[in-house]
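With one protein chain withheld, the remaining protein chains of the complex are depicted in position.
Chain nomenclature is as follows: A and B, assigned in order of appearance, with residue numbering initiated at 1 for each chain independently.
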Amino acid sequence: MSLTIHELRKRSSSYLPGSAACPGCGATIAFRIASRVLGPNTVYVIPACCSSIIQSPYPRSAFSAPVLNFAFAAAAAAASGVYRAYKFQGKDVNVVVWAGDGGTVDIGIQALSGAAERGEDIIYICYDNEAYMNTGIQRSGATPWGAVTKTTPTGKREMPKDMPMIVAAHGVPYVATASVGYPFDLANKLEKAKKIRGFKYIHILSPCPPGWDFPVEKTAELGKLAVDTYFWPLYEIENGKLRITVKPRKRPIKDFLAMQERFKSLKDEDIEELERRITEKWNFLLQLEGLEKIF
Amino acid sequence: MGFEVPIVLPISKPRKGSSGETGLWRVERPIINESKCIKCWLCWLYCPEEVISEGENGFPVIDLSYCKGCGVCADVCPAKAIEMVREYG
Partner (left out) sequence: MVEGEWNIITGNHAAALAAKLARVNVVAAYPITPQTTVVEYLASFIESGYMNAEYIRVESEHSAMAAVIGAAAAGARTFTATSSQGLVYMSEVLHWAAGSRTPIGMAVINRALGPPWNIHVDHQDSMSQRDTGWMQIYVSSNQEVLDTILMMYKVAEHPDVMLPFMVCLDAFVLSHTFMPVNVPRQEDVDEFLPPFRPAWILDPSDPISFGSLVLPDEEYQEMRWSMDLSMRRALEVMEDVAEEFNEKFGRYHGAAVMKYKMNDADYVILTSATLASEAEVAVDIMRDEGISVGLLKLRSFRPFPHRDIKENLQGRKGVVVIDRSISFSSGGPIGTEVRSSLYDLSGAPPVVNYISGLGGRDLTYKDVIAMFKDAVSRIASGRVRKPYYWYKLKPEYQRIELAEEVVI
């Protein structure tokens, strides 16, 4: 049962206009869609990240759902506590972590891993702008290969961590990747996750105009191009079974890279190498899709 | 002891325009051409600021008090019905 635009239009999000977000922010597109699907009976635990600041300074908040702002490393642990308290009280409330890539793949990984292993009944959503954007564009474990950031001025030498697979390896009931460029795919995945009991993980690609250095109007377009070039495959792993949810006709990776200044240091041979790795990863996913269970 | 002991808490309340009238940030403003608009509502779906809603006449309308002028709506509109126009000069 796919969500339509009319269904989405009937629901309200937990985002109030006039926030501190940059114009064209990918994270707010993601939050608007996510909060719409999750509904008002949701509590968000937000570690230090762009969304901490997007909420605007005290005493006003741009988010109209309850938010527990929390220390950088511990969102998943705090969310575990919130969930267990509601469980003790017999209350049915969606407990959701809304975290950036830094607070998920780097400093937050321990708490996330613990919560996943314990099977806490929460939804962990990572909106990934592929660097520590809130502190001014420093590289994270999610920053792509070759990307320029303030701490990788000549381009990142390492490949990013494959966080969705790391979480899936914990044996949790649902893991999915998503992109703001495919909002219906994102909405459907959240709608599905909401109905599952256990630990759920959604990893959303959120293009960042100042961080990736592209014209502000291109956020959604880049979010789609990332998927269409196979840079960001959209898949879900439900009870260990992998399914690619969007299979576009592939566009060359250089189309995606050319739109962003952060990849300007890549030479032709680097782009070829990247294309090779992307195709390799895609083929790998196709093989996994053929298996009954991967985790 | 009879003195007052307030518990001062870091609690923020939800409010539209939490960072002020962010429409003032704009360099360009979106203008919707209703004759081209097909009411697909993709502009509403992608708007990062949630400032697009349904107007009286059934067409999308933009709240210019908060629209930051990013132009994502114009970029995603399949009918090219939104034009970004410079605010100044």
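Convention: a residue touches a chain if its C-beta (ideal position, glycine included) is under 8 Å from a C-beta of that chain, and two chains touch if they have at least 3 such contacts.
Every value quoted in this text rests on a predicted model; they were computed, and no experiment measured them.
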| item | value |
| --- | --- |
| Chain not shown, its touching partners among those shown | A, B |
| Contact with the hidden chain (one of A:E117, A:E158, A:E261 or A:E280) | A:E117 |
| Identified contact with the non-displayed chain, of A:A74, A:V148 or A:I278 | A:A74 |
| Touching residues on chain B - with respect to the absent chain | 1, 3, 5-14 |
| Interface with the unshown chain - residue positions in chain A | 14, 40-43, 45, 52-53, 55-59, 61, 63-71, 73-74, 76-89, 93, 110-111, 113-114, 117-118 |
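As a working rule, only the chains that are shown with their structure count from here on.
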| item | value |
| --- | --- |
| Touch list for chain A against partner chain B, complex | 5, 8-9, 13, 15-21, 23-26, 28-29, 32-33, 55-64, 180, 183, 209, 215-221 |
| Chain A partner contacts - residues on chain B that touch it in the complex | 10-22, 25, 40-42, 44-51, 63, 65-66, 68-72, 74-76, 84 |
